[in-house]
Every structure is written in structure tokens, then in C-alpha cells.
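Read through the structure below, which is laid out as C-alpha cells, and then see the notes.
Just one protein chain is left out here, and the rest sit where they should.
As written, the chains take the letters A, B and C, and residue 1 is the first residue of each chain.
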Amino acid sequence: MSKHTFNIQHETAWCPGCGNFSILDCLKTALEELDKDPYEILMVAGIGQAAKTPQYIDSNYFCGLHGRALPAAAAAKIANDTLTVIINTGDGDSYGEGGNHFLHNIRRNVDITHFVHDNQVYGLTKGQSSPTTDEGQVMDVQVDGNIIEPLNPVLTAIAAGAGFVARAFSGNKVHLVSMMKQAIEYKGYALVDIFQPCVSFNKVNTFAYYNQRVYELDDRYNSGNKTAALVKAMEHGDKIPIGVIYKESKKTYHQKNSVLKNGGPLLDRKTKPAEIGKLIKEFI
Amino acid sequence: MSKHTFNIQHETAWCPGCGNFSILDCLKTALEELDKDPYEILMVAGIGQAAKTPQYIDSNYFCGLHGRALPAAAAAKIANDTLTVIINTGDGDSYGEGGNHFLHNIRRNVDITHFVHDNQVYGLTKGQSSPTTDEGQVMDVQVDGNIIEPLNPVLTAIAAGAGFVARAFSGNKVHLVSMMKQAIEYKGYALVDIFQPCVSFNKVNTFAYYNQRVYELDDRYNSGNKTAALVKAMEHGDKIPIGVIYKESKKTYHQKNSVLKNGGPLLDRKTKPAEIGKLIKEFI
Amino acid sequence: MYNLLIGGAAGQGIDTTAAILEMLLKKSGYNVFTSRDFMSRIRGGHNFSLIRFGTEIIKSHSNRLDGIIALNNETVEIHKTELNPKGFILCDAKIDSDDHRTIKIDMEGIAKKIGNPKVAGTVAIGAVLKLFSEKIDSVKDVLKSFVKADYLDVNIEAITEGFDVAENRFPHLKGKFSDHMILSGNNALTLGAIASGLKFYSAYPMSPSTSIMEYLASKGVEMDIVVEQAEDEIAAINMAIGASFAGARAMTGTSGGGFSLMVEGLGLSGMTEIPLVVVDAQRPGPVTGFPTRTEQSDLKFVISASQGEFPRMVIALRHHEDAFYQTIRAFNIAEKYQIPVIILTDQYLADASATIKPFELDDIDIINPAGKKDYDGEYLRYKLTKDGVSPRLIPGKSRNFVTADSDEHDECGWITESADMRIKMMDKRMIKLDKLKLELQEPEFIGPESFDILLLGWGSTYGPIKEAVEILNKGYGKKPNLKFSALVFGDVYPLPQKLLKEKAAKASRIVNVEQNATGQLAGLIREHTGIECTSNILKYDGRQISGEEIADRAMEVSFK
Partner (left out) sequence: MYNLLIGGAAGQGIDTTAAILEMLLKKSGYNVFTSRDFMSRIRGGHNFSLIRFGTEIIKSHSNRLDGIIALNNETVEIHKTELNPKGFILCDAKIDSDDHRTIKIDMEGIAKKIGNPKVAGTVAIGAVLKLFSEKIDSVKDVLKSFVKADYLDVNIEAITEGFDVAENRFPHLKGKFSDHMILSGNNALTLGAIASGLKFYSAYPMSPSTSIMEYLASKGVEMDIVVEQAEDEIAAINMAIGASFAGARAMTGTSGGGFSLMVEGLGLSGMTEIPLVVVDAQRPGPVTGFPTRTEQSDLKFVISASQGEFPRMVIALRHHEDAFYQTIRAFNIAEKYQIPVIILTDQYLADASATIKPFELDDIDIINPAGKKDYDGEYLRYKLTKDGVSPRLIPGKSRNFVTADSDEHDECGWITESADMRIKMMDKRMIKLDKLKLELQEPEFIGPESFDILLLGWGSTYGPIKEAVEILNKGYGKKPNLKFSALVFGDVYPLPQKLLKEKAAKASRIVNVEQNATGQLAGLIREHTGIECTSNILKYDGRQISGEEIADRAMEVSFK
């Protein structure tokens, strides 16, 4: 049994039936089951519907700029590695406006967890196509159907060098909780791309759509083989695998950085006047 | 024999021995061999050493902002598809500052050609690590060695959905010319990542380093198989393949866009006053 | 004049209900003005529209209500104090309201009865039409453009049912505006861009600018306009510049947050002398701020955005006519001087609809994109000329090379490190402002030639200020003999100074009215003319100031 609860009394701004509710529930469950102390959790987000998640969970939070959750999160962890840093934000936020940070924070491999509420749409701005919107889908701006091939975030993340890449579905809560726990426990940057039905703006990728297609990866699947993982990540049609697609143990930023690898949390280290005196002398 | 020459009398700002010279030569040769008219070429770049290339070739050019070559190039092509639009710019420009445009212009698939002078370093700013700098390499800012895993641009491009992805080496000019020609002829976004020794700031990835490692892909390699391509793209150690790693025929932006797919170049289309009158009536 | 409020939760269809009602009222002759107040959420919360209609020209909203159409309890709760004693609250039978002014109609019941629970809101339209003594013969014509064909009949039935259960209460005022347009500020702006020959629009969604992209996208094929949703705002502006360089008339649009990301691109347009029009539809900052509300706080920002110095122009839209005609002017100036032109609008104007004369296309001159001719001598893209404007050609359209470089460059466009060339190029670029200043438009003067107090403003506060001047000059408050006039700026940068200096010299007090917290126009005016405002009326709660509020506060500060 967990010592902590992450419930907060705060009305959400989400639509009834939205997949975000399940994701929020699962996150609370995951944190409780991991026995995390709310005061050591830092929730980070950008801007969007998904990005409101931190407001609805009892924890520290930082809701910064649209697209810029990752750099702020990574730096907060660098400053204080006793924090558990978790990003919950949207697909547009993560892969659209924030695409460059996505690529490079994978490489940076700070020990943070990235949950993408992938509703394949820009929700808060009312229904434009996002980087993961299906080709052909008629959207608010894509009036003749989206002509841009969707990004496969899972495949791209593996290719860019991510050490933990998983896919989940808000409609399979037991599985999602398990993915979340594994991602949080993973040492390094962990991505979970979560299918999240948007009842207001995505009439194609509905709950039923996902529910019919997703299947859980079982023990026969070896998530340690990169080539197999790349192939598995490309499976995205009538059947879509959910689970840990790729997992590899890698040295984290903290383990490699010559300042961080020794000594306590960065924020607790004091600058010594004597040391500054030494630097001054070098210029005399 | 070609009708045109792309030579220009203009002193370059490059260091003697720099790989950029060969790339420039090869580009001119490729354009001549393709019998391109200089006035129909638009060279595009960001900012950096490689990004000075357009200045040294007789053509139209647009040297915009650091990291922002791709969006400007794609839009110029959208405006006027009679132009041959070629981007020559650096690894930092393309994958660092410009990473988000890299991801999304792959998806956009406008018919443009992207030559990355990949010297695995920030040259113009004097030797900081770039997204492709090897791990462990001591650089100007990475004084204890670079701790960030390099991006594999070829692998990432294939994963993100690029239809033409090649690797080349400035030291193999015959091969490079062939890659350039194929890339320019390809209908859609084409990437050629070109190893380019930087004699001033990269003391690891030298001419000899590349020369020892690269080998040309031959006919036995099937560049049409995506899984094989992903595997081939990961081959990056003692032996590094050069050649077309992946090629797939895809519909271009122009072929899919409902405005562009019919009618002539966008810039030649006139807005008709009568049509505007119709729009006005809709509000009455 | 009548003031109606329709309120409810997000997702209850207030916007469509209001739009249908607006069009019907306009068609029956009224001048209609509707402003929109909504929250940054998709479902729930509290949103409302203020529909004002009458027989004069209306340019602003009012909070003194004649009627409330409440789609939920909250609407009644929040707004009933704004309702005048003879007003009405129209709502569904199941809504709690013991106010004696309430008219309850079983909208849900009616909707269910006719077979579609979603048309409950439409029942209200019918009832309102009856209350205002309208006819409903031509309802079908209007509904066609708002409702899908399959749902047309049931909606007409809903209106008819609503009409039948209500009674005539207010007389029909019989305006002369049925042949006018009714449209939002953003739609007017977009039409202006289309009329200018826009061929390429790249943007990233951001309220309150998104509707520009939406409207353009819906007309893309028809008007040969490519609308590209970019991966971010940096891409959006660099795409617009690339397209403009290549010869397609281009624009990008965003709100302040996106503009922040476009700052470097703005300088690129300035440095490479590539015409560019950028729309900043302002909302309250800093950063995300109030995403769906209104403010005028980006003025100084856009005037000085980007490193270094280059010529630019900033035009603030004051009303729906401006939105159309000034957008066309923005394109012409961008082309003529080869500079970036920023159009400032805001959520109030962007989302409000107004009734205006159909746009005149006959006397519009469009300056065509760059020449395409060959040069006999050497073609120099950045030729040093007296007025700073060099011959712009389109790449691929002549036997000349067209170049652009963000480094300092020589007349050819080649990178230079020369001190001498630097000075020449800076002077060449900056001198364009000299000629531009000669064609600036003076602010609009409102009110009597002889006055005591001069109000100043810019952009969308035009309507409220105009109304305030009328109210104040009718004999208002403590000093009914005090006379008020106003100057409202459209061109804000470079700042036109002639009329300002003339009127300021006659004023006993100058009162600056802005929808921001620091009085940015006042700062700009003092910087450029030395004229200091006596006091400020500032509002920064995200809700547009009304004529009445300005009048009240102007009275207050006129005695301090």
C-alpha cells in the first residue's frame, strides 16, 4: 500500500469522455504504486490540453512554453537530481513546436520521463492537424485532407538513440500504469507515446479505433534488439503494438557529466570564495 | 557536354585543405552534367562555413538564417516549381539549430535537395561539438570530451520518412557527383549527408579517418528495402557505407497539394477580382 | 439600439447561434455588432457573445443589456445585474432563475419533440426573432450557410417552434443595412490579403490569429492560395520570406507568443529587403497569458523587435474597414519599399463581427510583385539608390541572378566586411523611411474642432473611444459643458505627428486610452514628439473597454 496520494480538488478543463482523464488516473496510480513522495515530484508541461495535466495532480509543477517542456525539465533534473521529473504534454507540443528538443533531449539522456498524450490533433487550438495526424484526414486547416505523412514518434525516437521507448493506450489502464512505472523507473530519457482519443476534434482515431487495433506485446517480444524494435515500431496499421518497443541500458547525462558524476545535487554545492581567488590570480 | 558553367570569380573564405572545396567542385560538375541552367538554380543555405557555398557558385541564392534554410527553400519551391532548389549547409545548421525543420521538411516532401556538409563540428564558431560529433571527442566547450551521443542523421531521416537518403564523402568525388545527381533528380526531399573533413577544428574525423572507413555500396545492396536500409544506416564504425542508403518513390507536396497539383507555378497565378467579389457576397 | 447577450458553456454552440442571429438581424436591416468573450477550453466554463443591433453604425459593444439568452445557469447568475429593468432573460425551462424578467421556454422539450436534441439553441433563435418583432420567411436562406443540408429542415422547424411560443415585445427599428456585409475582423483582414493577390500563407495555430488560416484554407483552391501549417512559427516566417523572395505574395500571422519566435525572421526580411506582411493578433501576455482574451500590449515590442536596425512599418487596425483596406495597403507598402510591414490587431477586433459597406475593389491599386525585366547593364539586387529602393527581380524569371544574404553585403548581395559598404547599406536601407513618412496616414480625428480634452488611442479601441466621445459631448457627468475630441491612430510606426501636434497644442488635457498596463502609445508619442499625456485610462484585464467605461473614467481623470 502506498503512503501517498496525488489527488487534488481542482476542476479540470477537459471535455467529458476525453482520454486525458484515464491518463491522469493512471499517472496517479503509478506514482502511488511506486510510493513516490508528492513533494519530490516535479511535473512539467508545455501548453495544450494535455499540458494542463500537472494542474490536476498534487505535486510541484512547471507549465512553461508551448513546445518547450523538455529543456526546462532536463535542466531542472540537472539542477536537482533528487527530483522525479515527469513531463505530460501533447503531441503537438512534443513533436511539432518542440521537435528539436525531442531529438536532442533523446541524445542528452537526462533521467526524465516523457509521457506524450498523443491525440493526433491540436486540441486546445480546436482541431488542426498535428505531426501525428493521419494522412488524408480532414481537419480545420487541412480542408482537403492532411497531405503530410505522419511522424512515427516511436520509430524516430529509437532512431535518434532513445534508450526507453514505449507505446500505450489510455483505454488500457492496467497496461498504461505498467508502462508509466517502467518509464519512471528507467534511468535516462524515457518516452511513452500514449494514444489518447480526443472526443471533440478527432473523429477518426477514436476510442473504438484504437481499441480495435492495439495489442499488447508479450514476453516473446525482445525489446532489447534494436533492429527488431525498428521493425516493430513500423507496425502501424490494422494492428498496432503497445508495450515497451525498445529498451537499452545507457549511461545517463548525470553519469557522464564530469561535474555531476561526483558530488551531491548541483543546487547544494557552494561556490567557495577561495576558489574564485585562485581564478583571479590566473589573470595577474 | 554541358551548355552551362557555374564558375564564378570570388575568393572563398575557407581554409586551405577544407573538404568544402571538393563539395563545391562536385556540385558544379553535377549541375553541368545535368545540363542545368544557372538562372533556374536557387541555392539556399543557413549560416556557417558550409553555408557560404552559394556565394561561390554562379546561380541565384538565398543565404538566410542559421538553421532556417529548409523552410525558406521549401517555400521558394512551392512558389515556383520551375526552380531547382538546392540547399548546401552545415551539420550544425541542419541538425542542430535547424533540427525541427529537418524532421518536418522530410514529412513535407517538397521537391528540394539537401546537401549537408557534415564536418561533425561547428566550424564558423571555432570548434564546438555539433549534433554529429563523436562521443568522447574533446572540443572547445566539451573540454572533458563530448558526452552526448551523436545523432545518426541518415538513420533518423529514414525513420522520419524521407524518400531519398544518401551518404557521401567529399574525398570521393566521382561518387559524390553521382550522389548529387541522383538526389537532384529525385522527385521529393532528398538528403545527402556528406562527410567533410574540417582541417581546422576536427582533428579526429580527418580525411584519412573517412578514407579508411568509407566503402561504396554496390549493386547487391537493395536501397528499396526500408528495414535493410535502417540496418545499413546503423553501420557506422570501422566501416561506413556511402551511397544511396534508402530510396522510395513518394508523392511530392506538389502532387498532393490541392492547389498546386493543377495549374502552373503558383507565382504566375493571378487573383481575379471577380472571384473576390464572390467572396464578398458570401458575407452579405 | 438593442443589446443582447448569449451565454453558455463552451461546446453549447453559442458561436453558431450568435452567427445565425446576427445574419438574420442584418438581413432584416439592422446594423449589427457582435463581440465575443470566451475561455481557453473546449467544453464547459462560461462563454458569451454580445450582440448589439440598431439603425446607426455600431463600432463597439455595450454591457447594458436588453436581453440575455442563457444556455446555462451561470449565464443568468453572472449577467443579470447588467440587464436593464425592462429586459428579459430567455432560457430553457429547466434553468434556475427566479428573476421576474425570465422567459422560460421548454427548448429541450421542443427539440426532442421535433427529433433532434441538438437544436435546442436554435429554438431560442426563433423566440428572439419573435421578441424583436421579426419575420421568419427568409430564415431558410440564411440557415443554409450555417447548417448542413441534412439538418436544415429540423433547424427551420426549431426556429418556427421557438417563434410560435414567444411574443412580440420590442418594435422592429427598420435599419438600412440589409445590403451590407457582416463579418469578423479577421475575415475582413483575410479578404484584404486575398484582394492583394496573396498566394502563400504559412502559420502555426495560435489564438486569436487562427481564423485567418482557417478562412484562407477554406478558399485555397478557389483562390489559388497555398496555406501551409508550419511546424513552428520560425518555420512559418521563414517560409513566408522564402515564398516572397521567389515571387509569391506571402503573409504569416500569429499572436504575440508566435511573434516572439518570428523576431529573427522579421530582421531577415529587413536585411534582405524581401517584402513581408506579418499579422500579430494580440492577446494578453506575458507569454501564454489569457489565450482567448484581448489586449494591446505588443506595440513597443513589434516596433523594436529583432537585433540591429532596419526599416519597418506597423499599422494598427481600428475597425473592420481598416482590416480590409489597411491590409491591402500593408502589402503595397511592403512591396514598394521592400520592407516588413506588421499588422497589429487584437482578439476584440479579430473575433468581433461588424456590419459594413461591401468592400470596393474598383479603386484599389495593387502594387505588383517585383519586375521581371532583364537588365542591360549589370544587375545589382542591392543597388545603392537615392530612395534606398533597389530593383527587385524574381529568381528564374530573367537572365539575372537574384541573391539574398543575411550577412552585411554589397550591391551584388555578396558578403562584405567593408566599413564603407556597411555604412552605405545601412543608410540605403534606413533612408526608405524618409519616403514612407511622406505617405503616412494621420490618426482619425473624432469630435468637435473646438474641445477641452483630447483623448488618444490606437487600434481596436477606436469604436469604444468614438462612442465615448459621443457620450461625453452629450453633456455627461460632473462637467456637462466640457468638450471632448479624440485622435485614434492606425499608422503607429513610423508615428505620424502632424495632426497630433496640432490638436495637442489646443488641448487643455490629453488623456491616453489603452488596453494595456503601461501606456505604450503615450511613451511612443513622448519619444517622438515630446508631447506628454496628462493621464492614462488603462485596462488590462483581458476584456475590451467599452465606450461607457471610457466616458466614466475620462470624467474621473479630467478632474484629478
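Everything that follows uses one rule, which is that contacts are C-beta pairs under 8 Å (C-beta built on N, C-alpha and C of every residue); 3 or more make two chains touch, one makes a residue touch a chain.
Not measured: the values here are computed from a predicted model.
Within the entire complex, contacts from the absent chain reach the displayed chains A, B, C. Of the options B:G96, B:G171 or B:P265, the residue whose C-beta touches the omitted chain is B:G96.
Considering the whole complex, the residue from B:V141, B:V174 or B:A208 that touches the absent chain is B:V141. When the full complex is taken into account, the listed residue touching the unshown chain is C:L261, out of C:L261, C:A370, C:V402 or C:L436. Only one residue from A:A72, A:I86, A:I148 or A:V177 touches the chain missing from this view: A:A72. Considering the complete assembly, chain C touches the hidden chain via residues 39-40, 45, 234, 255-257, 259-261, 263-264, 267-268, 270-271, 282, 284-291, 293, 295, 297-298, 300-301, 303-310, 405-408, 417, 419-420, 422-423, 426-427, 430, 516-518, 523-524, 526-528, 530, 532, 540-543. Within the entire complex, the positions of chain B that touch the omitted partner chain are 13-16, 47, 49, 65-67, 96-97, 99, 122-126, 128-129, 131, 140-144, 200-201.
With the whole complex as reference, residues 10, 13, 38-40, 42, 44, 47, 52, 55, 58-65, 68, 70-80, 82-83, 100-101, 103-104, 257-260, 263, 266-267, 269-271, 273, 275-277, 279-284 of chain A touch the missing chain.
Quick note on the criterion: only the chains that are shown with their structure count from here on.
Averaged C-alpha coordinates give centres for chain B and chain C that are 41 Å from one another. Across the assembly, chain B contributes 100, 103-104, 257-258 as residues in contact with two or more other chains. Taken residue by residue, chain C touches two or more other chains at 220-221, 231-232, whereas all remaining positions touch fewer.
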